[in-house]
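Mind having a look at this structure? Questions to follow.
Missing here is one protein chain; the remaining ones are kept as they sit in the complex.
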Amino acid sequence: MDTAAILETGAKLAFVIGINLGFFAPVLAWVERKQSAVMQDRIGANRADIFGFTVIGLFHSLADALKLIFKEDFVPRGADVTMHRLAPMIALIPALMGMAVIPFGGTYEIGGHAVNLVVADLDMGLLFVFAIASVATYGVVIGAWASNNNWSMLGGLRAAAQMFSYEVTMGLTIIGLLMYYQSLSLVEIVAKQESFWNWGIIYQWPAFILFLACAIAENKRVPFDIPEAESEIVAGYFTEYSGMKFIMFWTAEFIEVVTISALCVVLFFGGHHCAFISDAGLVALFGGGDLGNILAMLFGVAVFLVKVCVLIFIQMIIRWTLPRFRYDQVMMLGWKMILPLSLVWILFVGVAILTGLMPTPA
Amino acid sequence: MGMSDDKAVEALGGSAIVTRLDSVIAWGRKFSFFTYPFITACCGMEFMSVAGPRYDIDRFGAALPRFSPRQADLLLVVGTISHKQAPILVKVYNQMAEPKWVFAFGACVVSGGMYDNYATVQGIDTLIPVDVYVPGCPPRPEMVLDGLIKLQEKVVATPNQNSYVRGIAPVGEADDRIVTG
Partner (left out) sequence: MAITIKKIERGPKLTLWERSFVPEILRGMWITSRHFFHNMKTLTQEFALGGGRSKRSIMTLYYPEERPVTPVAYRGRPVLVRGANGLEKCVACGLCEAACPPHCISIVGAERDNGDRYPTTYTLDGAKCIFCGRCEEVCPKEAIVMSDDWAELCTYDRGEMLYDKERLLRPEASLARRLAFLRNNAFSKARYQ
């Protein structure tokens, strides 16, 4: 590995982590407040000002972070001290790691060197994302169990059951898509979506609906937020967490929202591709050569981020519209409704591809 | 330390903004109260109106109700506290993580209000230290927001972190805090 490759990977890693922790996490906290407010016919937080500038309430996220950092940090009596301190980290780090295989741009020729805008170009990228999502379950369960609290335990048990069942279902919903694209590598899947008619949403829209439902359930967001149901079990698995640990759980949840949106964009909505413009055409549009490639790269990243924001917006609408599912309804939905539907869809896709009804992209 | 803020700015030729860490933290704390709405009675209706679209408490950043005392920092005591409810209130107050503030909402909480009898606690400050008193039966939402503004001013006026540590309530058992480490 020469220094250029190390620097390149370092830059990509810095971009991914920076934009997640620095942009998406605080902005998502702001979006949650503001979008819910505007949907509910009110103005959200808008009074936090630095020297008179209230930037439509963005400073409230900063105030939240500041306050939570300087809050008292403690471990409840009778709790397992090491596990209690470890759990938020186990919840946060896999959420960040999942972003490593998601391509936020294509391959560009800059300075005679092919720059592939993904931190880790794995052949089995999609499998990696699901595997890492499974590890995040440990953070929840350990945190719940280590708190020495009835409500945490209940929340943790519910979380464990819900996350495991929806992981199985999530994997199965994607298989139809994998048969369509004939690859597990996310970079290849994005590359095949250069033409608009190869986007996942065109032929695989049932898989999109099922995948979105499963992914929201995996992330424990409303309407599936049984593990952290406020009115039922105090605060569920993170009852006994405050301050920095609470920030870690909170941030992990928001980062997973971004990961799910990014995954949906990459699998179904063409990744960084602008519809009806091919890659080469885009570079030519920006003048070709090194500068054209750099501009095309920035444009691709911008398109990707815009699409991720649209998906986040849709998830927020779902969150603030729907009431919470009951726990048995959640389990029934996962095992008895989405799983059979995804199996039927796999069968249908298999038959359709064999008979040529669904033309696979090249 | 040693140089006042204005002199420091002057010494730098007016090209710098000087503040103290304490005031920055106080700024953060005042604009993001995670409230614990300890609602028992009719004042809860006014709390609902304050949190509703017309008088939006979210504008001040105090919108997220955290029903776990560990995560909340503003204990909104709303509604009559009876002697049966008092130990529960004290326990919740003890369990809250520092820094914490208490907001007495309504006449029943401030003094006993209309209920000067054997069953009602004659004012929350006989149990736990209170920061802002909001009278009224129930207080108008504007009064509640005014109380919140006064609490914000109090947070800014006492930025020294050590002045926030309250510990457990003066009544109740000593090991009520249920924390270790």
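A few comments on the model shown:
Labels A and B are assigned to the chains in the order they are written; within every chain, residues are numbered from 1.
We adopt the following convention: a residue touches a chain if its C-beta (ideal position, glycine included) is under 8 Å from a C-beta of that chain, and two chains touch if they have at least 3 such contacts.
No experiment lies behind these values; they were computed from the predicted model shown.
For the chain left out of this panel, the touching residue among B:Ile25, B:Val90 or B:Ala107 is B:Ala107. The chain that is not drawn here is touched, among residues B:Ala26, B:Val134 or B:Ala169, by B:Val134. Between the chain not shown and the residues A:Ala5, A:Ala302 or A:Ile317, the one that touches is A:Ile317. Listed by residue number, the positions of chain B touching the unshown chain are 53-56, 59, 107, 110-116, 123, 125, 130-137, 140-143, 145-147, 149-150, 154.
Where chain A meets the omitted chain, the residues involved are 35, 38-43, 317-318, 320-322, 337.
FYI, only the chains that are shown with their structure count from here on.
If you average the CA atoms of chain A and of chain B, the two centres end up 35 Å from each other. The touching residues of chain A, counted against chain B in their complex, run 33, 37, 40-48, 50-51, 59-60, 62-67, 70-72, 74-79, 81, 230-231, 234-235, 238-243, 246. On the chain B side of its complex with chain A, the touching residues are 17, 24-25, 27-32, 52-54, 56, 58-61, 63, 65-68, 70-71, 73, 97-99, 161, 178-181.
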